[in-house]
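Only one protein chain is missing; all other protein chains are in place.
So that you can tell them apart, the chains are marked A and B in the order they are listed, and the count of residues begins at 1 in each.
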Amino acid sequence: MLLAAGVAIGAAVMIGVRRMPPAPAATPATLAGRGGDLVVSMRTEPASFNRLTRRDASTELVSILTQAKLVRVNRASQAVEPWLATSWTRSADGLHYTLALRPDVAFSDGQPFTADDVVFSFAAAYDDRTSSVLADSLQANGRKLTVAALDAHTVVVTFPEPFGPGVRILDNLPIFPRHKLQAALAAGTLARAWDLKTPPAEIAGLGPFVLSEYLPGQRLVFVRNPKYFLRDDRGTPLPYLDRITVEIIPDQNAEMLALEAGQTDMTTDAMRPEDYAPLHRAADAGRVRLLDLGVSYDADSLWFNLKPGAFAQDPRASWIQRDELRRAISMAVDRKRFADTVFLGAGVPVFGPETPANREWFSADVPQTPYDPAGARALVASIAGGQSPRFTLLTQKGRTSLERGSAIIRDELQKIGVVVDVVPLDGNALIQRFVSGAGYDAIYFRAAATDTDPALTPDFWFSFGSAHMWNIAEKTPATQWEREIDTLMAKQIASSDLQERKRLFVEVQRIFAEHQPAVYFAAPRVFVASSSRVVNNAPALIRPQLLWAPDRVAVAGAARPTH
Amino acid sequence: MLSYLARRLIFAVFLVFAVSSASLVLVRLAPGDYATESLGIAAHADTAAQTRRRFGLDRPFAEQYRDWIVRAVHLDFGRSMAYDRPVSDLIPERAANTAVLAFTALAMATLIGLPLGIITGSRRSGLLPDLIRIVSVTLLSMPPLLTSLFLVFLAARTGWLPIGGMGGSPDAAGGRFLDVVRHLVIPAAALAMPLAAMFERMQSQAMSETIGQPFVMAALARGVPRSRVVWRGALKAALRPVTSIYGLVIGTLLSGSFAVEMITSWPGLGRLMLDALRARDVYLVAGCAAAGSVFLAAGTLVSDAALALVDPRAAE
Partner (left out) sequence: MIGQRLGIALVVLSCAAAGGAPILAPHGVNDHFDALLNAPPTLPHVQDDGGGWHAPFIYPWRLADQLEQRYEQDRSVRVPLLWLRGGRFVASADEQQSPLLLLGADSFGRDVFSRLLFGARTSLSLSLVAAFGAMIIGCAIGGIAGYAGGLTDDLLMRASDFVIVLPAMYVALALRSVLPLVLEPRTVFVLLAAIFAIVGAPFIARGVRAIVRTERRLDYAVAAASLGAGHLRLLGRHLLPAGRGFVAVEITMLIPAFIVAEATLSYVGLGFPEPIASWGTMLHDASNIRAFADFPWLLSPAAAMFALVLGLNLVVQDRRPERWH
């Protein structure tokens, strides 16, 4: 049933693409055969096979292919689906969730999966000596969850306080094999476990595939996990594919050429706007399928350093942190022109952190800043107090959308009498200046959200959060409106009534729009491409767009010829 | 001779030490560290602090450096943070891949560039030398990034050759060896083309200078056939400049090329170095730089020996 929903959404998305050639896309999912293999390209190598310590996209992909979780957020429909847990109930006070685990499930090495593995995985994620990157994303309002095994196939997850998104948060925790890693956790060496030298046979998982070969700098080969527990609705054991080869192609141009030439089947990231034309030609020739997934969840944004006292010794202190400056910037930029130049027209204007793609949480009721250069000029003049405003805008070198976007911001602000010195830095230098909190005026960057549910991105909204860009990790809210957002968000997270949560969140977005601590201009449309023999795609807007549910991906026709 | 070698060896060891130490200092001076790289912009302060502690990045630099030296003496060059593997493990693996590429490219460049340089240098004008000269200049004025991208683009559009990677899969048509050879063509050509052009230009200049010298003039005046003078007499003297930089070329080739290895997905040392630089992977950067200096020291030794062979007057 869930599969059908995924396919329906996938099909709806495909219809959106202009001049789609008649392709085997029409093949119903249920007709997709079992077998075949897939070649996928990825630009960076995984840093480790241990998802506990790494959060790079490549390690994440290895985890997606080889591990399973209690629940899975359907990345296409945003619904929470059962996975290792078959069902769950919530206690009356909303604090305890009792999850029934799927019986008769075994790890890829044959060891049975039990509630102990769930308890172990939580312990591993929260372990101090491991300092797992997963710990950050397993917090309800900044506090840890607890878990207990009732019997071999039942666990109780307890939240420290009522938590609106509920079990959705469990999508952040892959289940690790206790029998393989228990010793490392006890010895405090878990962070070092499953490094890239680990023989593939040592890495046991519950996911649809198992790692069979790793050639450093070249490729990873994954083969079907025969112990994988899911079946499709016709009873065919999943995954459909026999093998997935991940080729490491560091250059994006080469990646696109490989896809176009049929040497790979898909990429693990969205394509750049400039790749659209060549891939469209390849699609017209029937070699690839091009999918327009609609507007992205994330947009680049500009924020100022709002840390109190950051400009204490600076004559610009009288205006640089004022709300009016940011409002003027927001008014000065023609968002249509912005989308046309930066995304070649494949983008839409946005006015806040939630883009229209986030159907559940985006609200059209939130005020949108009009394009009004004359008003912006007057506003700037009113606060500048005779100074001619000038600031530096840091951005990351080498990312086209950032480089172009900052150039347009510079041009548009020049028209209202504000001089912007765009300084492109390498990513590390940029982050270093940002984290230190004192080394910058303003930054133009993209900090991608990890979840569409605002309750699962607390670090952005709360003043104590680490992704509260304009003033990170405040001890107490620096402004009255940040305090208000904190209060509203705390309520929003604690509520389990979806309508109430939406209402509160619109309120939060209103306050945000009024003060615009981060200014947003446009969000791109997301395009992905795959070879035309790939079927069953339920593409998602976030990475890996075509591979978030690898167990359901299939290929049409015979096994691919070797090249 | 033995003392000469010993002195070279001492200097080589010193060079390796100086280069890797300087790299450590430079990585330290560059903004950001491995924690900012791996955790990104929204990292929790505690997580970042824990990561730093785990990799020992929170200790004073003097202490880190002392530890590194003590371990390096025992041939333990630390552990790469980005790859979570010992540096001494990673480098040989990639260096071998780069060496395959480097020697293929060097052979191609030498076999093509030197003879062409002799032709253009010994003949003043004519269609052939002009053509060779124009091709050389074209190759020299193309950035390596563009040359490799263009070759990959050609490979993709014609479908004649694989686009990237090193191949070597045993089930490929023609077996493992042939598969590697097929994958080798594009990156080796991308490296060899500008190199061949460089050899051609240098050899050409040296050749035309040598031919103007009295001993060649005298030989010609004595009635020795021109081709014999060119290919025997003048050539030996004219090899001097190319020989003198041959060591540098070997050294830099073995350290790997960022642009070529990136674009053609060749899993070599250049790519490893670039990744290490980006990730602020301190010990891996130092290791790569050390490897580069070993290659360079070896290369210059070879080229000095060759120089002595070509031109005994240059020997000690």
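Definition applied: contacts are C-beta pairs under 8 Å (C-beta built on N, C-alpha and C of every residue); 3 or more make two chains touch, one makes a residue touch a chain.
All of these numbers come straight from a predicted model, not from anything done at the bench.
Although one chain is omitted from the display, it touches the following shown chains in the full assembly: A, B. Among A:118, A:429 or A:493, only A:429 touches the chain left out of the display. Of B:175, B:212 or B:225, it is B:212 that touches the chain left out of the display. In the complete complex, the residue from B:64, B:122 or B:244 that touches the missing chain is B:244.
Seen across the whole complex, the unshown chain contacts chain B at 7, 11, 14-15, 18-19, 22-23, 26-27, 29-31, 125, 133-134, 136-138, 140-146, 149-150, 153, 198, 201-202, 204-206, 208-209, 211-213, 240-241, 243-245, 247-248, 251-252, 255, 273, 277, 285, 288-289, 292-293, 296-297, 300, 307, 311, 313-314, 316. What chain A contributes to its contact with the hidden chain is residues 253, 256-257, 273-278, 280, 337, 340-341, 344-346, 392, 394, 397-398, 404, 407, 410-411, 421-426, 429, 440.
To be clear about the criterion, only the chains that are shown with their structure count from here on.
Averaged C-alpha coordinates put the centre of chain A at 39 Å from the centre of chain B. Interface residues of chain A, counted against chain B in their complex, comprise 44-45, 47-48, 54-56, 128, 131, 133, 135-136, 191-192, 195-197, 215-219, 247-251, 253-254, 257-258, 260-261, 263, 425-435, 445, 447, 459-460, 466-467, 469, 473, 562-563. Residue ranges of chain B in contact with chain A, taken from their complex: 30-33, 36-45, 47-48, 50-51, 53-54, 82-85, 89-90, 93-94, 97, 149, 152-153, 155-157, 159, 162-166, 169, 171-173, 262-265, 267-268, 271-272, 275, 278, 280.
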